[in-house]
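One chain of protein is taken out of this complex; the other chains stay put.
Every chain is named by a letter (A and B) in the order it is written, and numbering of its residues begins at 1.
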Amino acid sequence: MPSFEYSTPTTVDQAIALLNQSGASALAGGTDLLIHLRAGIVAPKQLVDLSALDLNYVRKDDGIIRIGAMTTFAEILDSDVVRRDLPCLAESAAEIGAVQTRNMATLGGNLCSAVPSADSAPPLLVYDARVKIAGSDGERLVPLEQFFVGPKKNALKPGELLIEIQASVPLPRTGARFLKLGRRKAMSLAVVNVAARLTLGQDHRRVENVRIALGAVAPTPRRAKRAESVLQGSDVSESLIDRAARAAADEIAPISDLRATATFRRESSRVLVKRALTHAWQMATGETKPND
Amino acid sequence: MTHVIGQRIPRHDAILQVTGKAEYGIDLARRGMLHAKVLRSALPHAKLLKLDTTRARNLPGVAAVITAADVPNNRFGFTHLDQPLLAEDKVRYRGDAIAAIAADSLKTAEEALRLIDVEYEPLPGIFDPVQAMEPDAPKIHGESNIASHIKIRYGDIELGWSRSDEIVEDTLTTQMIEHASIEPHAALAEVDGRGMVTVHSSVQRPFLIATDLSKILKIPLNRIRVVVTAVGGGFGGKNEITMEPYICLLALKTGKPVKLVYTREEEFQATTVRHPYIVKYKSGVKKDGTLVARQARIVSDAGAYVSWGESTLSKACIHGAGPYRIPNVKIDGYLVYTNNSIGGAMRGFGVPQLGFAHEVHTDHIAEKLGIDPLEFRLKNALVDGSSLPTGQVLESVPLKETMRQAVQLIGWKKEVAWDEKAR
Partner (left out) sequence: MIERQIELRVNGQSFTILVKPQDLLVDVLRDQLGFTGTKKGCGTGECGACTILLDGKPVNSCLMPALRARNKDIITIEGLGTPEHLHPLQQAFIENAAVQCGFCAPGMLLSAKALLDANSHPTETEIRQAISGNLCRCTGYAKIVQAVKAAAQAMTQGDGNP
């Protein structure tokens, strides 16, 4: 383990001041960073430990759910607000690492890692989440879709800090589902992960709004907009879901790597999108409850 | 009289294991002990042009650095004395040891590793054992990459082919597997005032290690003691000498206890693995499902050194025809050097690779003949008094009974629910 300085700021302003120093790196849950430090992939001069900042919360006000960036996945799983209003995010939290990982890893850390397989990304993309970023010039709100700019690259400028994740409480007649395919059931990176959200009209048939997002099948977690357009405004049906799933499989750009071939990823994406949409449909019509 | 069969007898050491009091290799500690690290080759196949340890030796906190010149007998191996403890003129896989360091802290030892200057001349590497058998392939040791050829001949294979109605051929391959015991290899060596060397190590075969140490260190066996710690998993991977000679040499050189623990990365890179096999089967069979001839050609990827490669391949060849009565058998096993990680002992010792291969092949034959795979096996299975291709006569073979019970237990041929719609 290389040497570094270590600071534990207690306010966001202090943290930003420290992060503006050269060679400083933010330490959130540490489940990625400590591995990279040990392997010599990164060599910061200073670690800025964010654990003493007041960024550990799930709140709901004015129809907006606010999650502090340092909230752990275990806390997200335990949150009644998340389980009720953003069930798809709770489903993804349950699939991250194992108990130990979830007790350490944070939502902000997972998003900032910006890995294509980040499990929390597809659910937040389908909830149209925004991220609040603090810097020396103040705060800015960025749609999550614009936060991922490349493999392991996020939209943070040097010295900036992601402090909060926001999502609106979904409308009635909304169903959502997260599904992950890994090489094993725990402690595995996604081969493919998928989230889908459907909001139906008052007739319980017409798709008012739909979001489909996938991970590990492109340089960043991404939405499948062509697949969304297959459903948007139409009456939902099995065959339409089938078509949307095929469209999603067509528009992604998977690679072959250690975990799976591109062909397998594409075909798995189709199956997972179909299943996720089917679950979301059932939930939106009240046939099933979240976390069934 | 005490009855133990059918009783729950707790492990005698379980109480230490569940309370965290069992002392494993990684838990060893002595006052004033030094920490060792091993410098490993960065290239899979290269000439060593230059090895300069001066800068490492001069780092404060470094107690000793050893290279090939410090090893009294720098060759070891079970069937082939082909492996240097520390590389001499060349390195043969990415992980070959080049030098070892003892320092007052692990951090210093790690830093010193980076101060050893090595200059390589890369040589073409060979990573596919079939290619390595070609006459013009780059050579890893001496004249040929074939380290060993094992032959078994039984009956008359040509006669077998002529009596066959069908010939079925298959090529099956198995992958490299790391033992991945949760405890990495770990050991501590100490030398007392009389020059008595004691090694505490997380190993499976202490006497073999003592014998090897005696040869490598050129110290009589009665002056070497190997004490086995609690072993955090072995599976064959702690069946052979690994780090013990380095720490013994460093302890002898410094007079201090020396401890070494491999990192998880070293476990994968520099300890042995299960040999990958390429198995070519050709079987002759009558229409009624009677096996009459089988030929097997087994290519085992030894990696850079033989280690247990010949022993595991011998066992694989003995089992090469599978558990079937076949009157005409021809088996050829080739152990081939490559620049891959070294194969060694692992659960089943060469046989699981063959088990996979001959059973897939068996299913394939049954399918071609349109015979139920279970019936096909029962028809040809070894029975009491059967002879193996080696000539060994088997006395008690409960194979058929085992198969019959197994198919009942697994619900053979029961329908499995399959949700077509979910796809």
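Convention: a residue touches a chain if its C-beta (ideal position, glycine included) is under 8 Å from a C-beta of that chain, and two chains touch if they have at least 3 such contacts.
Everything quoted here is computed from the prediction, not taken from an experiment.
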Omitted-chain contact residue, chosen from B:Asp96, B:Glu183 or B:Asp212
B:Glu183
Contacting the left-out chain in the complete assembly, out of A:Gln14, A:Ser51 or A:Thr288:
A:Ser51
Listed in rising order, the subunit B residues that touch the chain left out are 8, 10-11, 13-24, 26-27, 29, 179-184, 230-235, 263-264
Under the stated touch rule, tell me which residues of subunit A contact the chain that is not displayed.
1-6, 8, 27, 30-31, 34-35, 37-38, 47, 49, 51, 74, 97-101, 103-104, 185-187
